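I have a structure here, written as structure tokens, and I will follow up with some questions on it.
In this view, the complex is presented without one of its protein chains, the others remaining in place.
Letters A, B and C mark the chains in the order given here, with residues in each chain numbered from 1 onward.
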Amino acid sequence: MRGLIEEDYTTQEGEFVINIGPQHPSTHGVLHLKVWLNGETIIKVQPHLGYIHRSIEKMSESLSYRNFIFATSRMDYLAAHINNEACALAVEKGLQIEAPPRARVVRTILAELTRLSSHQLWWASTGLDLGAVTPFFYAFREREAILDIMDETCGARLTQNFLVPGGLMADIHPNFQKRTKEVLKQIKENFKEYDELLTENVIFQNRTKNVGILNKQDALSFGVTGPTARASGLSCDIRKWAPYSAYSMVEFDEILDEGCDSYSRYMVRMKEMRQSVNIIEQLIDNIPEGDFQEKTKNVIKLPKGDFYQRVETPRGELGVYIVSDGASSPYRIKYRSPNFSNLSVLPELAKGCKIGDLVAIMSTIDLVIPDIDR
Amino acid sequence: MDISVIIFYIISVVITGGALLAVTSKQIFRAAVYLIFSLLGVASMYFYLENNFIAAVQIVVYVGGIVVLIIFSIFLTQNSGHRLKKPDGKRVFFSALSVLSALLLTLNVIGNYNFKSNSNNTIEPEIKNIGMQMLSTTQYGYLLPFEVVSFLLLAAMIGCIVIALKRN
Amino acid sequence: MNRIFLYSFTEMALYIHKLLENAITNTVLLQITELAIIGVTLLISLVILCFFLGWMERRVAAFMEIRLGPNRVGPQGTLQIVADTVKLLFKEGLTPNKSDKFLFNLAPFIVVTASMLAIAPLAFAKNFSIYDINIGVLYVSSVSSLSVLGILMAGWSSYNKYSLLGAMRSGAQIVSYELSVGLSLIAIVVLSGNVSLGEIINSQQNGWWIFKGHIPAIIAFVIFIIASTAEINRAPFDLAEADQELTGGYNTEYSGMKFAMFLLAEYINLFIVSAMAATLFLGGWMPFHIGDWESFNKIMDYIPSSIWFMGKTFIIIFIIMWFRWTFPRLRIDQLLNLEWKYLLPISMVNIIIVTLIAIMGWHF
Partner (left out) sequence: MTNEELKTHLLSLIPQATFVETGEFLEIFIHSENILPLMKNLKDDEKTQFDYLFCLTCIDRISSFEVVYHLLSKNYKHILVVKSTISNIENPQTETVSHIWKTAEFHEREVYDLFGVKFINHPDLRRIFLEDDWKGFPLRKNYSDPNMIEL
């Protein structure tokens, strides 16, 4: 058994160990945390990973450059499109081509829709983790509408697989613009409900404020990215640092918060949703006409060398590192997944907290386990 | 046989059975649970005697309060699930001796007490009367014991707080 | 006895009593039969009540969560809960291997029995209660403190750390919140000068205590609702179960009918708490009366007393359900802080004010 050797459970007087996970309502997947407790207070947390390791990196070594993209949809399944985008961009970097403007704009819109739906799921599950069941259904109302748009255009709701190196797999659905605008209108109206239901709730604020303080130095040192790091005042938005796709065409703010606690992580995501709406609004009426795909060879071969592409997923910085030896499939692929680094800071944050706080911290870090295990 | 007699015997069995099991049980948590049954039996005996107030107080104080505290301290000590060791002979002997002398004393008192049947004029233990008695300063008033007990409890509470503060 | 109300429970009870008296001559047998009838009727009506509360909770939850809730099994989904019960009946009641099997199996019964005991002095309608004990308020609060023992037992005997943690939490929680519940009950006892539930209801002939007792009575009512929600382990104070933290707390290891017993106890407790609030603060079965407005009071009297009682109780039940489906859960230290730093001091001060009001006769 992994790491469950007898001496691992040694405890001091008055301490005991509980296993949170691999099946536990608040771990959102098969994450296994071994928690040393003194009463309700956490002394130490040790994550155990790998319960759903599917070796996507090894698999990709024998897949072609067209096919390996689709394996990544299963990594961070809440941001499948953005994972695909990272891979497509990395291959395009190797081929030294650029997707046509139409493809780039559509990619960005889809990416932001993905971000919205991902953040909505996060909001839903945060409420659920803290014991409020109702937010779940309110968030899923909008998420469903977004997934319906995905369904119409990409043909799939969760694992879109809509991208190929060089552009999009197909053109957008005729209804795409109309329905997106409808959804945006709906979302903007319902932000009020989100705030009334959870953000302004006194119990919620007490549960999250001053809980799980992550200072800026630690965030940087642990490689924490995404909203989790931005809530500690660490600027790390790849959309600003190294703009890709159509992000250089739009104006938006990088949300930073100096609160460092769970509540500011929450607020950063809430504000980010509004920014995403803002980005989509700027692009949705300006989708350029033209090709949606750059012509590529049937069998793509990348030149010898390394190609690294960073993108901003809803959970942080995703890096795709392709090492090519000139063949038709990558020599080595590395996914620098945001959740892997974000998880590494969890033991640090949870020290001295209560069990209830651990749940609050986990949900505001927003872990997606398949992305950790890959 | 009247139904009240049946009820009386049922309650008696619960009290004595609970008490016996509580002292003979090998597991400390189970002993506490049997103690609950015994105390509840006493409470129902009070109900049976129509001393409702005393019965309710018995439940609130002993079952709801003291036994819960006992169970809590059992939880907090380690090895609460383990079986207790058999006590050594000397201890058994002296325990038996003390129990026996207590039994003899009780029997003696009961035997010498002249029970009067006063079923004709039952006293209604009104809460008002109890309250008045509790706070009266007359000859049979309980104000002094009442105050002494509350002072003792206050001291115990302060002591608890001091101990709890020291640990941090 | 007012003959207008054909559905008076008292009439029914008397009728059955007379019927039995004629049939059975032996007094012992008669008493046993009547006890058995009361017991069985109580059990059946409690189970039906819990079915209804279960259905109501689902529909209320669905209403809050913009969805439909059960609406297929039976009219408006009313039979859904029956179907669930049948499912639970047929499920295997697992007992963990290393658990203390005797206590593990005993615990659900203790919890259910404790909550069922508390129903005895409640007056469901005019002159209708199982046993109008002369210390009703004290009795209810003492008997309801027994359920914590069942929970502690369940948590300890499961041989599961989650269960143990849940039991510890619930123990700390119930013991603390009992104080506030008790103090807010005492507020009404002081105002009415009575401990018997029947007498307290009668004292509300010319107005309910929540109106007669000025602001202190309202404060006591609010504290009672908050503290008793905590005492019956319902969200946002459901730390003992806390699915997201302890995967179910003290009832993690329970399944089948034994689990259903905990559910049953939860709903009975919910009902008792609401009924107590309705009885003490809102006049129980007493219709809405205003001072000496004779004609208005007469009109109000035409609504049957059982409907008054149930109406008030279910309004409070709805409020407590409303809490559950909108609030996040508190943390354990916040929970205890709320009690010891806010509710308890407030109710202590409140009780002094109430006593002053009662002595000076300032209440109506």
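Note that in this section a residue touches a chain if its C-beta (ideal position, glycine included) is under 8 Å from a C-beta of that chain, and two chains touch if they have at least 3 such contacts.
Quick caveat, the model's predicted, so the values are computed rather than measured.
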- Query: Considering the complete complex, which visible chains touch the unshown chain?
  - Reply: A
- Message: Among A:101, A:288 or A:319, which one touches the chain that has been omitted from the display?
- Response: A:319
- Note on the structure: Touch assignment to the omitted chain, from A:23, A:235, A:248 or A:286, lands on A:235
- Query: Which parts of chain A are in contact with the chain that was left out?
  - Reply: 1-3, 5, 49-50, 53, 55, 57-59, 62-63, 93, 218, 220-225, 234-235, 241, 305-308, 310, 317, 319, 321, 323, 331-332, 334, 336, 340-341, 343-344, 373
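Please note the rule applied: only the chains that are shown with their structure count from here on.
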- Message: As a quick test, compute the distance in whole Å between the mean CA positions of chain A and chain C.
- Response: 45
- Centre-to-centre distance between chain C and chain B (centres being mean Cα positions), rounded to whole Å: 28
- Pull out every residue in chain A that's touching 2 or more other chains. none
- Task: Give the residues of chain B that touch two or more other chains, as numbers and ranges in rising order.
- Result: none
- Going by the contact rule at the top, pick out the chain B residues touching chain C in the complex. 1-3, 27, 29-30, 33, 36, 40, 52-53, 56-57, 59-60, 63-65, 67-68, 71-72, 75, 80-81, 127
- Note on the structure: So, in the complex, the side of chain A touching chain C is made of residues 16, 18, 24-26, 40, 127-134, 136-138, 141, 197-198, 201, 203-204, 206-207, 354-359
- Task: Spell out the residues on chain C that touch chain B in their complex, using ranges where they run on.
- Result: 27-28, 31-32, 100, 102-103, 106, 133-135, 138-139, 141-143, 145-146, 148-149, 152-153, 156-157, 159, 164, 167-168, 171, 175, 178, 195
